[in-house]
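With one protein chain removed, the remaining protein chains of the complex are shown where they sit.
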Amino acid sequence: MKKLMITAMSILSLLTVAACGQSAPQQSAPAQNAPAASAPATTKTPKSGADQKIASMSIHLTNNLLALGITPVGSVIGGDVKAFLPHVADRLKDTKPLGVVTDPDMEAVLALKPDVIYLDEAYSGKDVAKFEKIAPTHVFNLDEGTWRDTLKKTGALVKREAEAETFIADYEEQTKRVKGLIHDKLGDGAKVMAIRVTAKELRVFGMKRPMGPILFEDLGLQPANGVEKIDKAYAVISQEVLPDFDADAIFVVVNAGDEAKKVYDQLQANPLWQGLTAVKKNQIYIIGAQPWLDYSAIGNKMAMDEAEAFFKK
Amino acid sequence: MNQQEIARKKRVMHVGIWLILICVCVILYSLHTGSIRLSPYEVLRTLVGLGSEDDSLVLFEYRLPRIVITILAGMGLGISGAILQGLYRNSLADPGVLGLHAGAAFGLVVFVSFFRSLEGMISLVLPLFTFAGAVLVAVLIVLLAYDRHKGVLPIRLILVGIALAAGFSAITLFLSLRLDEGTYAFAARWLAGNVWGREWANVLALLPWIVLLVPYTWLQSKVLDALMLGDEVATGIGAPVQRKRFLLMGTAVALASVSVSMAGGVGFIGLAAPHLARRLVGPLHQYMLPIAGMIGVVILVAADTIGRSIFQPNAIPAGVVVAAVGAPYFLYLLAKTK
Partner (left out) sequence: MKGTVFSTVFLLTVAALLMSMFLAISYGAKEITLSTVWTTLINYDPSDTSHQIIHELRLPRVLGAALIGAAFAVAGALMQGVTRNPLADAGILGVNAGATFVVALSFAFFPNLPYSWLMVVSFLGAVMGTVFIFLLGSSTPGGLTPLRLTVAGSVVAALLHSLSSGIAIYFELSQDLAFWYAGGLAGIKWMHLKWLTPVVLLTLLWTPLLGRSISAMALGNDVASNLGIKTKRVQVIAIIVSVILAGVSVSAVGSIGFVGLVIPHMARKLVGVDYRLIVPLSAVMGAVLLVLADLGARMVNPPKELAISVMVAMVGVPFFLYLARRERGSY
């Protein structure tokens, strides 16, 4: 009995000590994020335009904001890398990570006291009511139109329509250039495909976002045999049918993680791979998972930069 | 009432009061853990309705539902284990080891394939599915472990449970492969014992089961005591053995399956809680059951809090934390029992 009491006492005191120790330094955290005196906790009147404090609950919406020159105060992080996506991480140094989109850290959102919250309907549509308790909320449907439409919509919300138009115009300009470069390199009627090597499986990207639109619409490339039938983001295939696609050029995304890299090394060592048309023509292009799989304004722009660099050589 | 009885009552009171204190401390500490730090004082102030608007939002909308779920599930698992150990006179019985969790997981995957969603009010039906899955396993276990002459054989019970757990996990994996990736990932995390219930709707799904079944179990303490002594004794006292055993088994399965439906496949609580309770207050179920329930609460709330706070930024499922402590305890018991 006595032993038990002593144990209980010590647990109790430990808990109290731990509790006190941890609560002190955190108190000031929300205050730090308030940029001006104009945003104390009591005012919930939404400000308009670019000086709003925006919490973005979608990595793609975050990157659209960045394209317009606006840095959100908080954003969800990439589910795969468990951090901000590498290609934009340097622009989000002062942005508070809000957890992964499938399991957002609501407390962190609340602590930011944002003026407005941007959501992706596909992931957070069901939780709108929860977010609205924190701040006014805008829901985007990224499947409506292309990233251009989302960017324009965002531009209208933050009063930067002109920037959105310029960004899109620049992108179209660049696309035309890259299109020409690719044509010079691959020749007429070249068929391309994009694959992704993960630790467990081999995927072929289909006609839907993220990969389909940029390759087959923006760059106007011709899909390899069978790719046009994949009416979704990707399909899992067996290595055995890889030659059947008969692609002239292959874009390869290798997943992060040692196991995926090992799988790709083994794939390269395989005579089957070495027999592929694209390999024989030396037209294999290793592309980063980011920016290529980030279907946003910045993502597509940076992917286009990468493609330009490839085909300029 | 003799001296001994009074001494025991006193002891139970002592243990009970200390456990309640520990429970309150663990719960308060858990309430204080999260991205926004609320001091214990602020937590208390908000709980009695004096906190700021944001503090109440954090506490009542984000943290409290999850903690209430861990409390209810911890209690359910602890008591479920106590019933199973009493029913089968088997100190190694635990809903997880017996494969009930695997059955519940099977029910969960069937549920997800039907409704494709776990959101909001539809989650009220979820416990029914996990219950059905666990019942299926329980029936199979009893059928397979039953011997005409000796009744249900304790060690065979465990063996059959282990095999059924492996089998049902395989079927579950097979079914979940047909679901999309997100659902598959959810099922995998659920199996590892990740407390996923975050909403009051989830609490609502769990509450009626616990509120009804826990007092029912407690009222049956005398029957459990009698069953512990053997079927002959129980019959001698006048308990309708088979019917009571059937009902209590159902209760144990229900408690375990609804608990894991919201808290994920957390094992070993049903094993450890009744053991510790018996150590503290002796084998009489009247005293032991409430204590086992409280120990279950302490273990699960503490494990969930530890998993969330110590390993930041990655949260470790509560089930992993419990297994890291619970499995060695099981082995210790196994080595000690003859």
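Chains: A and B, in written order; residue numbering restarts at 1 for each.
Quick note on the criterion: contacts are C-beta pairs under 8 Å (C-beta built on N, C-alpha and C of every residue); 3 or more make two chains touch, one makes a residue touch a chain.
Since this is a predicted model, take the numbers as computed values, not measurements.
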Hidden partner chain, touching residue among B:I22, B:L57, B:V160 or B:V297: B:V160
Touch criterion as defined above, residue of A:K82, A:K133, A:K176 or A:K312 at the omitted chain: A:K82
Interface with the unshown chain - residue positions in chain A: 82, 198-201, 236-241, 243-244, 255-260, 263, 266, 269-272, 275
Contact footprint on chain B, counting only the chain that is left out: 92, 97, 144, 147, 153, 155-156, 158-160, 162-164, 166-167, 169-170, 173-174, 177-178, 192, 267, 311, 314-317, 319-321, 323-324, 327-328, 330-331, 334-338
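As a convention for this text, only the chains that are shown with their structure count from here on.
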Distance from the mean Cα position of chain B to that of chain A, given in whole angstrom: 39
Touching residues (chain side chain A, partner chain B) in the complex: 1, 4-5, 8, 11-12, 15-16, 18-20, 22-23, 26-27, 29-30, 41, 82, 102, 105-108, 110-111, 113, 126, 130, 133-134
Chain B - residues contacting chain A, complex: 11, 14-15, 18, 21-22, 25-26, 28-29, 32, 34-40, 52, 54, 57-58, 61-62, 119-120, 182, 280, 313-314
